[in-house]
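Please see the structure below; I have some questions.
Part of the complex only, each chain left as placed.
Labels run A, B, C and D following the written order; every chain starts at residue 1.
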Amino acid sequence: MFEIRWHGRGGQGSFTGAKLLGVAASIYDQQYAQAFPSFGPERRGAPVLGFNRIDSKKITDRSEIDTCDYIVYLDDTLYDDVVLNDLKNNDAMILINTQKESWHDRIKCIDATQIALETLGLPIANTVMLGFLASFASNAVTKEACIEAIRSSMKPSQADKNIKAFEIAFDKGGNL
Amino acid sequence: MSRNAFLNGNEAVAYGVKLSRPNVVAAYPITPQTKAVEKISSFVQNGELDCEYMHVESEHSAMACSIGASSVGARTFTATSSQGLLYMAECLPYASGARLPIVMMNANRSLATPWNIYGDQMDTMFLLNSGWVQIFVEDAQEALDVTIQSFKLAEDVRVMAPVMVNLDGFVLTHTYEKVSIPSQEAVDQYLPPFKPSAHMMNDEEPMSMCITAGNQHNMEFKIKQHQELFNALHVFEEIDHSFNEKFGRSYGGVLEGYQNEDADYLLVTTGSVTGTARVVVDELRSKGVKAGIIKLRVVRPFPKEAMVRSVAGAKAIGIIDKNISFGYEGTIYTNVNSALLQRGLNLITLNFIGGIGGRDITKQNIEEMFEKLSTVSTSEAVDAVSYYNVRCSL
Amino acid sequence: MSQPVKINARTITKDEYFYGHKACGGCGESLALRLALKVIGEDAYLSLPAGCMAAVSFIYPNMAFKQNAIITPFASTAAVATGVAAGLKALNKNKLSVGFAGDGGTADIGIQALSGAIDRGEKFIYICTDNEAYMNTGIQKSGLTPFGASTTTTPAGKVIRGNVKPKKNMFEIVAAHGIAYAATASVGYLEDFMMKVQKAKEANGPAYIHVFSPCPTGWGHESDKTIEIAKEVVDNGLWYLAEFENGKFKLNKTPKLDSDVRLYLNAQSRFKHLTDDDIREIEALREEKWERLIKEWS
Amino acid sequence: MKDFKRVPVPTLERLDQYPLGSSCKSFHITDMNAGWRVFKPVIDKDKCVACYRCYLVCPDGAIHQSEDGKFEIDYDYCKGCGICANECKVKVIEMVKEAK
């Protein structure tokens, strides 16, 4: 079972990232997945969370996710070093959208906003971060499934651009 | 042909509704039910569902409109939660007394005050005397399937009663998972259009509905309603079978036992916590602990016989209540205890209260519950009611 | 709109659709219902909330309505009636849904459902039979109880003498919703009332009629004076006959504003405690109202 | 013209004879209201000018025109309110004390 947490800000599409991952794993990889948001009274701009569980067996666990295999940040201003404690094991890692270089061996960095701006023309980095994640989490989800998930969730013109963004990030991750 | 989709519980219900082809939907938005009615209205605005969608101004009117529509024989759906459910409370025994087969989704949510939008089951438990069939579901697939089944159940001539389908707020309503969506043809075969009952208003023989019955007659009307509501138990079992035959999914009827056959320690669960408990039971079984679950699917009518039968062999049973009846105990606990006492079952029962106001019930909590059950079976000096995942000392 | 037939005692159906009910002798509401139903016809589906008319007509096993009819929760006349309309429409039945409610069921506990139903814009008729108090429960003050009237919750006491609040203006509130058709009426002018019911039937959307309906029991007048009183109140201008159609108001009848309101008030025990000052206040309210009505509506 | 027949009070010996739900046939009239009256209206048919007024104003619908054009009162349902008498312009309806 893989457990993943997404950090973003209301309006940034982090939960869409989690949903795409869920679609990829469950519908196109024929596995099982959950995707669920955190939800609070704070409004657009406030920090929000999204979660995934992925497994080859049916998932019935409905409790909250504490420790994770992957933690994804769509916005580096949200990051705080204490989350390193939330990682499950030695393979687990944190993926951050930032212009900075990694400052910890469990942290992988990518300037996803830049990639998004270049490929989509918008600073919406969720598909980029999905690509980056997929490059590491190959046991959890396949690249192909992610691409199918993106394709099935958007208008074709949008999908093409997002798949491109996804692939750039996927390759970046593979080369780290 | 059925197809798979990645849906949350709200959307799953919306698909269940669409496939059931209601004539009228009247609903008022409330978190965490909104995505269900939004999805249904998008079906309507997109022409995918041909029904009268009523934008009502409150839940009391949502149920009153539903009563109006159902009283002329229209298949009717509504959805609500929490404050909304209580705001329409007056209309609930109204509809059940009138024997109107309305189906309602309720997103289980905490009750104010304090305000809170998260899931617990205090809202539904408030309404146990309403005369509605009350069903709890565990996941999005069950939510979709039970929505369809609910129309069949409600409209069955032996039952002819409104049905409430309960989904834990957020944990079910907002969690996406893989769901198989049956084909419209299959559902059309399984659930044909409703043939209005003769007690409803109609053009051939005009009827007076929701009448007055004075002290000369009222008691008999109520006893009739009460006795016939019990039919929902076996009809729901039938439906579980026929649904399984058609769609290949069964949920065990009024309750589902999981590892209960030889269990020493049983947990009675409703809704989503069942899934988490399954994980724990699997673990405990692997360690040799004879743990099991009774997933209570139908809370009204209360499946007294099935419950008593299923737990009879256990040493101790724990009842998880995601609600508190202030000044007493968890409501399901009270209900189960009464059944056991009537059958003279000398069982130890404990009440595990958790999940209030959206508080997580963890796997560790459930382990602790089983742990407690196994100690109490040898010692009687425990408190019957305990709370899980509380963040302060009590 | 089709060419209007003159509606009167000779042209309406001879069939009775409301019979054997248990209203008090001389009940104005029951007369309004009886005649409205003759205009509305046998096919309509009726919704009535708790209130005298429901209480006296659905007493198992004695059912007084010929039509399909349903008692609604007290707050829900318009919601149930539009639910019925939606159900009928969805089932492709071209029938009329009609709600009848008292003043309390309309202006107080039912105003929200009414407002919502009008706002949804689907066709139905709503008739408020106004007897100026909660009669079914024993003559308590409603939002439509007039200034000065003694009720069981506004008795003529030693420090507060009767009801101190004026009547809520339901007709204009409803009109402000931009309703397709609205009208006021009185059982003192039955042909006018029936003509308005006919117009409501033909309206292209929600329609509302507010009919003044004396209650001998609650008002303390002789049971044979119901019509007289309902006529007098229009003639002296304490009530008015008007319509709202195509977004415009229209007065149907000009009263004698210098007439003595005592003729009306003294016939009813609910006003018997009124002082000369109170009566002057009632006359002042009348004057104020008509000044505005005549200016704005004629 | 009243197109209904008074029906007998239903037999209710078993639960299944009770209605389903809180429903009953419409116009299911089992009762009379005759016993409510203290005074009863009596029309002097000879003087009646058949103006329809009493028929129109009766809250109980208890007056109807018979074959011969005259107006008749259904004493099973007249409550004796006196409106008809009060409203008859030619004053040919008299209210008479009921006697057992």
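We take it that a contact is a pair of C-beta atoms (placed from the backbone, for glycine too) under 8 Å apart; a residue touches a chain by one contact, two chains touch by 3 or more.
Remember, it's a predicted structure, so these values are computed and weren't measured experimentally.
What would the formula be if every copy in the file were counted?
Beyond the single copies shown, the full file gives A x2, B x2, C x2, D x2.
To be clear about the criterion, only the chains that are shown with their structure count from here on.
List the centre-to-centre spacing of chain A and chain C in whole Å, with centres computed as mean CA coordinates.
Roughly 63 Å, centre to centre.
Using mean CA coordinates as chain centres, what's the gap between chain B and chain C in Å?
Whole-Å distance between the two chain centres: 43.
Go ahead and note the Å separation of the Cα centroids belonging to chain B and chain D.
Measuring from centre to centre gives 51 Å for this pair.
Which residues does chain C have that touch at least 2 chains other than itself?
Touching at least two other chains: 58, 60-61, 63, 65-69.
Which residue numbers or ranges of chain B touch two or more of the other chains?
If we look for residues of chain B contacting two or more partner chains, we find 206-211, 213, 217.
So in the complex, the part of chain C that touches chain D is made up of which residues?
For this pair, the touching residues of chain C are 8-10, 14-16, 18-28, 30-31, 34-35, 58, 60-69, 190, 216, 222-228.
Over in the complex, which chain D residues touch chain C? Could you list them?
Residue positions touching the partner: 1-4, 6, 9-10, 19, 24-33, 36-37, 52-53, 55-61, 64-65, 77, 79-83, 85-87, 95.
Taking the complex as given, what residues does chain A use to touch chain B?
Residue positions touching the partner: 19, 22-23, 26-27, 32-37, 39, 41, 59-64.
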